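Just one protein chain is left out here, and the rest sit where they should.
And now, chain A:
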């Protein structure tokens, strides 16, 4: 009983924090139909601002800055207001220009905004945790219920503030005129605009309130666990999104219920399952995936919300018609389109340049970097199949990559070498067998994961695939018997062909190049076939495709399978190239990075992923030698984020939109599409 009681108490505190953040997601989603991934970072800013305002001085980017040293309530209020302003600013810069843009654009900018805010916070406040300052309420002795359930006074404050804030918000939405305007905008934006509601101002208000809630949750979380840190918002942000979806995104009581359920399930799950603490993140994502499968609209949500993803994920036009930046992007686009029109010729030319570069490059270091470019290019190509060609946002692609890497590593090292004592040299051919085998296995996984997501659209799909990716990672970390856990698998043999070792950086580069040629050729063949046409039709307008007799479910599964196959295939080579893999290689950040590479190089083009990888990885290495980057290593990622936001705002259809494989015959484009 004491045990259960304490677990319930722990779950309630956690649930309160999740619920508050979930309100932020749900409020903004309700009004603008946007999953603002950046709320996790606004949560973090709330924590940092409160902490900073409470201290007498703070070291910002290495400089000591005097601070007012406010008491907690004043600092909290200041932080909430500041964060709300930042939230409005983010909306103004990164989302408002994209209101009528393709649906993928604001999702990508919101991820980019997250990356920028997190990198900036780390640059400003440093890499170490910032301790939450002492204050009076925290020094009070804990409240002990029934002799055994300990709750600190602040725990009670956390729960009370959550209840008061949510009750207040519900009243505000129900009674005030701004609240009515919000409900009206949520019902139908165009109609709201027609009856004279200033929709942009209503949306700004939703962002302000949502950001304020995220900040409140963040500062309560920071004081509960005693710290602020630049990456602290990531996991709570995901959990809160999960809670919002659980409760039915768009519904405020739903967010409260979802947060509460998630907090309790996590506490009870980690309390009663063996080694539950290590597994608890998987518990919440399994809950999410299961619920989305059975009831996609969430517990209290309306079913029609799932169909919000009407229309093209990629098509449509930008709001900015003029400006030099626009012209610049237009030129770039035109150039890339001509390159794509050159067809196989351009691809062969690229291959030839890469081969010459590989043959002549004197430095092994740069050869390894180029190999990395080819690997990431191939992986991004795999992701491109599903995002760029079929128009389905997949945030769980790394899982397929992991499947391939783990299959070959487990076979070579854990099974054959460790259990049967077979020397890797004797079974060099297994690598070549593993390439297609891992591809098939990953494709199987992809279909397995794809099936339950078939009923989901746009944002829900992204969230569900994200859940899958995280589950695979948590399993890889904790199922030590299968994957050797966080220790990873080492001594994976370098590739070998008929006894000729291919371990040198140059041989590895050419190996990668051959695989890349295979991958691009295969993808090009499929995309140019009737399967590819069906994908493009789904991407451009799923309902129209369905109406025209395209069996969308089947072709979506093909897209998952093809994308999974590439992931598994490349994963095998990746393991043999690195000779060491661990779950750290397959984090969500890698998935985001791959997505950004695809967007950077051009969604739905064949060579775009490689161009994106080349630009980014070479930049990363060159930036290592810049003094500014050496002093502030995180700024590299901030820069990537800024580039993507600019790209999306000024060219939401992507860098190489005209180069994208389309349904329309090349000649008719000028008359037809926008």
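Everything below uses one rule, namely that a residue touches a chain if its C-beta (ideal position, glycine included) is under 8 Å from a C-beta of that chain, and two chains touch if they have at least 3 such contacts; residues count from 1.
The rule is simple: contacts and distances are computed from a predicted model.
Per UniProt, the protein behind the absent chain is "Branched-chain amino acid transport system substrate-binding protein"; the candidates were "Cytochrome bc1 complex cytochrome b subunit", "Trimethylamine---corrinoid protein Co-methyltransferase", "Leucine/isoleucine/valine transporter permease subunit" or "Branched-chain amino acid transport system substrate-binding protein". In the complete complex, the hidden chain is touched by one of A:297, A:483 or A:578, namely A:578. Touch with the chain omitted from the figure is made, among A:59, A:368, A:417 or A:506, by A:368. Per the touch definition above, the residue from A:10, A:189, A:453 or A:605 contacting the chain not shown is A:10. Taking the whole complex into account, chain A touches the unshown chain at residues 2-3, 6-7, 10, 13-14, 127-129, 131, 134, 142, 144, 150, 152, 225-227, 229, 231-232, 266-267, 270-271, 275-278, 280-281, 363-365, 368-369, 372, 477-478, 485-488, 490, 503, 505, 578-580, 582, 584-585, 621, 624-625, 627, 630-631, 633-634.
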